[in-house]
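Provided herewith is a single structure, encoded as structure tokens, for subsequent inquiry.
Not every chain of the complex is shown here; the ones you see sit where they belong.
Note that the chains take the letters A and B in the order they are written out, and that residue 1 is the start of every chain.
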Amino acid sequence: MPLDVTAKGVYVIAPTPFHPDGRLDEPSLDRMTDFYLGTAGADGMTILGVMGEAPKLDGAESLAVSRRIISRAGKAGIIVGVTAPGFAAMRALARGVMEAGAAGVMIAPPNHLRNDDAVVAYFHQAVEAIGSDIPWVLQDYPQLFQVQMTPTVIRRIVMDLPSCVMLKHEDWPGLEKITALRRFQAEGSMRPLSILCGNGGIFLDFEMARGADGAMTGYAFPDMLVDIVRLSREGKRDAAQDLFDAHLPMIRYELQPGVGLAVRKYVLMRRGIIASDAQRRPGAAMSATARDEVEYLLSRLGRHDARAKLPALG
Amino acid sequence: MPLDVTAKGVYVIAPTPFHPDGRLDEPSLDRMTDFYLGTAGADGMTILGVMGEAPKLDGAESLAVSRRIISRAGKAGIIVGVTAPGFAAMRALARGVMEAGAAGVMIAPPNHLRNDDAVVAYFHQAVEAIGSDIPWVLQDYPQLFQVQMTPTVIRRIVMDLPSCVMLKHEDWPGLEKITALRRFQAEGSMRPLSILCGNGGIFLDFEMARGADGAMTGYAFPDMLVDIVRLSREGKRDAAQDLFDAHLPMIRYELQPGVGLAVRKYVLMRRGIIASDAQRRPGAAMSATARDEVEYLLSRLGRHDARAKLPALG
């Protein structure tokens, strides 16, 4: 089912599991998919992003991973990152994964764009390249991509390009941006748009109240993100905040650029979801001290959330 | 007393209090100084940084604010930010505030430096400009200044320039950087250096264990930072972490670029430390929703930390 503006809930940014020798770990891939979409209760997954080590996969591997996850996902929506330096590569990957059954694709702007018209023109060109029939997610992540899109620019993109159905919101600070976009909708100057939030979930507590539809991020406890979204929708603000606050020390720790993916994979391994926390080369490893810090955070979290009560390390 | 490498504890990054009409608020300046250095138990203050709205003060005001705080501070060390686009202006301010009794100055690199030699050369030139007799703090804040200094580069600066006595550490992630620098010291390849941590304190829990000497940041509860540093030194890890975790939702909220200063001033006003949360123009204001969010966070924090129990808003 193609992605549309009614999408809500949690789309997990998925890592790619590898064996310690660098080979793809398909059983872990399957187990992880089952966990995210089954046990954890997520609504979808987003794959082949930066945190999925996509640049380390060649074209054939990228398609194989996409197909495997899509076929296992059943009705849940799989979004595939297709950001690329060239429109030819973007088109090839986008058409390929849509044929394989993806729900949509995600596109981030290249980091040399520094004025509004250049940003808007880029997305026009991207849609011309991939075809206007493919639903896509606009990734707004200025800290990483160095491109600033004001609410007005986002509105121009949304109104110019009907196939843009979702915003991956990870500006920081971004609370007022959600408010501004929802105001545009309320006043009728922008059509409806799904807004899912990133940044590891570190503002998810307030983002829901500001009007977000959910989260799209890869925090190693996506089941917690699902709870936060549900509790927020049910109006249980204090319960949501209690759970969120218990996880915040870990959310913050995992949000570190560079080492964050190592932390995430380590926790997923500790939870038994993937077999190894190995990254394909080149990757950033955790030091022994960092591992101790993560274990300390897990042990404290386990007192509030049973999902973090993990068997002691051998 | 001039700053030296034995400095430790908490140096509060101080805002500059203004009246709503933009005039300097001297009584608030005095009250804030007394609070930071008396009630809160901080060891020093750092003034005229970005969060002190320094660029909105003219030369005479900058000197006047510095003198007022220095004279009120007594024996506590006052560090003055002297980062400037030109060495002539840097020298004039540095010499002026040292004559007025400052303990040292702080210098950040300009954001066009993109290789190691250029960074090291810049600090050589800065020391030549201000004079090698002025103790100074190296500010390492890559997210804001876009300059990356590896531990090796920091060591070159420290070993080349004896008047560099402290690192304001706010790289993110930065835990391994502290470890690397302390390893340099342990192995004898770098002389001792005071390391105080910034970034609103959001990693202070682990930074202390990694070898930091304390914090230099402006979180609106500096008394809590003082507690964390003390508890960490006493080896009371869990107690420190309990207190830290209670504050983390607010630390995170205040860390937002742009709106963060508005939040900080608002909380300081709510605590009765400054009279108004006004910023001199141009400044970023908080929306009513943001204010509600802060009040919500304060009310929750008040359950764990009596210092956050504030009288209800009129």
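In this text, a contact is a pair of C-beta atoms (placed from the backbone, for glycine too) under 8 Å apart; a residue touches a chain by one contact, two chains touch by 3 or more.
As the structure is a prediction and not an experimental result, all values here were calculated from the model.
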Entire complex copy count, 2 subunits given: 4
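Note that only the chains that are shown with their structure count from here on.
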Superposition of chain A upon chain B: rotation angle, C-alpha, nearest 5 degrees: 180
Centroid distance [mean C-alpha coordinates] between chain B and chain A, Å: 33
Chain B - residues contacting chain A, complex: 143, 172-173, 175-176, 179, 202-203, 205-206, 209-210, 241, 244-245, 248-249, 252-253, 256-260, 287, 289-290, 293, 300
